[in-house]
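Taken from a larger complex, these chains appear in their original positions, while the remainder are omitted.
Read from first to last, the chains carry the letters A, B and C; within each, the first residue is number 1.
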Amino acid sequence: MTALSTGPDRQTVTQRIAVAVARTRVANRLMLLMLPLLVLALGVAFAILEPRFLESGNIINVARQSVFLLLIALGQMVVLINAQLDLSVGATVAFTSVIVASATAAIGEGPLALVAGVGIAIAVGVAVGLFNGLIVAVWRVPSFMTTLGTTSILTGVALLITKGAPITGVPFSLMDVLGTGAVAGIPVPVIVAALLLLLVTLFMTRVPAGRNMYAVGGNAEAARVAGINVKGTLILAFVVCGTLSAIAGLLLTSRLGSGEASVGGSYVMLSIAAAVLGGTSLFGGEGIVWRVLLGVLFLGVLSNGMNLLHVASYIQEIVIGAVLILAVGVERLREKA
Amino acid sequence: MSALLELRGLSKAFGPFIALSDVSLKVLAGQVHAVMGENGAGKSTLIKALSGLHAPSSGEILFDGRPVRFDSPTQATDLGIRTVFQELHIAPHMSVAENITLGSTPTVAGLIDRRRMRDEARAVLSRLGVDLDVDARAGRLSRSEQQLIEIARSLIGEARLLILDEPTASLGESESRRLLDIVRRLAGEGVGVIYVSHRMHEVLDIADVVTVLRDGVHVATHTAPVGADALVEAMIGRPAGQLYAHTPGATGPAVLEVANLSAVGVHDASLVVHAGEVVGIAGLIGSGKSELARTLAGLQPARSGTVLIGGKPCGARTISGMLKAGLMYYPSDRRREGLVLRRPLYESVTLGALGSAGLTRFGLIDRRAERRRAEELTERLALRPADVTRHALLYSGGNQQKALIARGLLRQAVVHVFDEPTVGIDVGAKADVYAQIDSTARGGAGVVVVSSDLTELIGISDRVYVVAEGRIRGELRGDEITEQAIAERFF
Amino acid sequence: SQEGGTASEEPISGDSWTVPALVTDCSSDDVDPAGCTGPSEATEYTSLDAENVTAPWRLCAVIPHLKDSTWVGVDYGLVLQAQRLDVNLSVVDAGGYENLSKQVSQIEDCVSSDADAILVSAVSYDSVNQAVQRAMDAGITVVDVGNGFSLPDVPGRVLQDYVDMGGVIGTHLAESAEPLKVAVLPGPAGAGWAERSLLGFQEAIEGSDVEIVDVKYGDTGKEVQLGLIEDVLSANPDIDALVGNAVMVESAVAVLAEQGRTEQVALYGTYVTPETVKLMSAGRANCGPSEQSSLIGQMSVDLAVRLLEQEVLAEPPTRFSPEPLLICGSAEGGSDNVESFDATGSFAPEGWQPVSVVESTR
């Protein structure tokens, strides 16, 4: 028996490793903090360049604008965690908008319109989610295709209903509460979004059905073998996403006072981008709610700040493109470090 | 003779975790150098550093006496280092032939020479004595067949150093023996070999030199011949205890009764398992023993036949239906069917059992209770490192297997069906698993163990069914259970 | 007979009609033959009498989309006149302004389906030229409808150049002789109509006291315009007016109300929709020009049949435009005319379902 150890003495090696380890730990912490830091840095930069950025009116602006995207991005995140994709979020917003506007306009003023509006929006969201979910889970059509198809169907139906013109006559009982209402200075949509944010957080971290989604997205086969109802989980994910999108549609309709078949298209890519910015993986199994909030805020602050600074639209396009890549890229660099 | 490969003070840290610390060793041309150690000792990490998969944190690698640095596996391959990693690396949608020649596809005039590719694949498979359709889609094959593809890949082309990380973990006796013959022959031709295995007899059989690692530290290097006991002691730091736990006792009523079960790969199988009994299922690769277990578990539909659990017909024959009826299944491929790799390990332990195991309060997960429960269960199997909040991916193969076994302990089941429960588990942990299986049986459950490891089956089973070509070809009990008796029924 | 909806409940009379219009002689020296842009004269456009139509001509209309009231209005006008003149008409839409090659294919489809005339509402100023040239080479009559394209020598054009639309509103503001700070939200960057409306507006206010303090492009989805409006209002607290696409006007009303700035910030459209007109009536939006999209559709069918019948109204090539109507609401004080605005030349009746085929009964 011969011992071969001829390396440098152990003390040195251990020390060296300790330094490396410490460095990685700091880097890891930094990485988790990257996005918050980026959002902060962006905010500070804009505040310095343009003092109006920090005015309370503008901050409420950013919050109010971010509400719709936040709700949709949360839904998208839930679907992404299941290793699926929902391209129909935009069409769901538009479809809800059209249905809610038609229905409440028919009901007319009064508290019933408010209740009916909320009820109908949720029903629409659940229905769209069930449709998507059943096709994906039971029929096993890839979600990309399913939700692309759903987008087309919903848009067509919405156009048939509106015949290309907006639907007006949304009662003020809806608009004044959900659209422009405020409690203690905080707009109602912001409060609704905050509540739903908490609910989704609770659901994804503390409710078994939500937790199971990480398993279904991370390793569907393992989830199945462990006795998790994979199909049910997938359907639920689409229902959650549909419902959140529909609520966004309801809030948007109340804000605008009209139902439109052409609203919401911009949310499809933005919601995925916000979720990915927040560290959600397109391949499933990964995603943290509060980081998606940061992703949404990042996009909101960026575009608001540039608008305040009068950056030309063409240039804004270029900046946003570059920043999208950089924001994710910077995190990657940290990861490597 | 100068060393073909020499490591000097190699260290590797993953974040705060030190997987390898200051390891030095030499491999000579023509020598079979075995590396042993407990699960998580750092064997695979060592191998990955040698193959360009991990950059070492410090230390030197010398090949042919020259210092080398590998930034990618290609550089290692170019030097003639061929590696079979512990975890499978299969391109699932490509054919067997394409997988075997991956990275060294034969071409004519820049275009892939399909005929030569298939010929080469067939040739190397026949060297391994395996009959596999080279045009089959690799993703559809069983784990053992995929393992053979991996081995075949490493035998393509000229190797100077062959590194095998638990190559026989999911192979049967005959394939393993064949592989050892090849290894011996290659060593005779001057190829250096690094061989990692938890199967003691293989190591004793083939190794010229054995290095033992413990907790990432080089403990000892022995030159053959060495004794098994000395190796085990070096590995686990204490003398070997009894490996197989088997407490024969009175068996109770039948808990699992299967009659005339047929499914894809299973023909007309009838068997019975009683409470308190450990029943082994033996068979060659592709015999259908896994299919039988999977059919029982509801993972694949049965065409006909009946399954009774606890004397009652079970409702829906789906995996969750069978779980409800009281049958717990442990898959053989932990990565594919067992763990959620990018989530904390404890989530894989409690997977699918959050509600039923009382880990929720008012419908909400009690996260502290969940983690504590997972810690408790994995502790019994000596999970290393014992931190269950790390991602499952970061555990060594054997420790991942332990997490999988721990999952079953969380559930109340009347029948436990294990498919290859000790794949890649070290000697010490194996004893823990066997003890676990034994105590499960003694607790009144019926246990089915599907395994390619005959000694294991002989060591722990009360009865053994032998499966061949999807049919049950024999039933052995008590003293009838011998290697020879089982092997006779394989054909 | 027709498919896809009902054009009108009442039987349609084949009688001729006359409307005020602007005419441009495309061969005149001071007119750019490409697109036939240049000075125009006020005139009247008198339509054919159905009795003078000799054949069940086959008209093929190619439009950008049917997703807003402008194009539904054009479709309505097309269908109305096709029915009146009792000719065949099929309308295809490209599904959006980004589908340039689809529109070219649709023009080719028209050619291969043996149309006698093609009415082209181009999605881009330059992209259909080749296809139109080939159609004309094949002996098919082409009319440039609504948007304009740059091929010279097209026998007939019925369109409102958005330079003029932006110009109308610009002139109106410039003439108000008050110093104004305005922000312009023209519409999608790169979309011909949006870019041209901005151009016209800029030209019209040159030398006046009207100052553009901000320009923000963006899609005409309401959620997009909404965000832009809020940001523009934040960025320019001293702004007097927002000028831009109709979706902007529709979305801005709510924002201004919320912020209590309805009184301070005026809203001007570069075109109008039925909703913006309603908002003007309600005193919540100020002004906007109507291009008279339905009339554009009507005149273009009439002109196409006229060209086919070789009933020469003016020596071709000629461009006709309905007069852009500046509509202002009570918020605009003196120039309030919204109550007298006759929407029939501008929009389809409420609830009208777009129609894609009209079959001649001849």
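By definition in this document, a contact is a pair of C-beta atoms (placed from the backbone, for glycine too) under 8 Å apart; a residue touches a chain by one contact, two chains touch by 3 or more.
Owing to the predicted nature of the structure, the values given are computational and were not obtained by experimental measurement.
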item: Full-complex stoichiometry, written in the displayed chain labels; value: A x2, B x1, C x1
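Just so we're on the same page, only the chains that are shown with their structure count from here on.
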item: Overall pattern in which the protein chains touch one another (line/ring/star/complete/other); value: line
item: Farthest chain (mean CA position) relative to subunit C; value: B
item: Chain centre separation in whole Å, for subunit C relative to subunit A (CA means); value: 37
item: Subunit A and subunit B: spacing of chain centres that average the CA atoms, whole Å; value: 41
item: Overlap residues in subunit A, where contacts from two or more other chains coincide; value: none
item: Where subunit B touches two or more other chains, by residue; value: none
item: Footprint of subunit A on subunit C - complex, ascending; value: 66-69, 71-72, 189, 214-224, 226-228, 230-232, 234-235, 237, 250-251, 253-254, 257-259, 273-275, 278, 350-354
item: Residue ranges of subunit B touching subunit A (in the complex, touch as defined); value: 8-11, 13, 15-16, 18, 21-26, 57-59, 218, 220-223, 297, 299, 319-320, 323, 329, 331, 336-343, 347-348, 351-355, 360, 363-365, 367, 407
item: Touching residues on subunit A, where the partner in the complex is subunit B; value: 1-8, 10, 13-14, 16-17, 20-21, 24-25, 28, 202, 205-208, 211-212, 214-215, 218-219, 221-229, 285-286
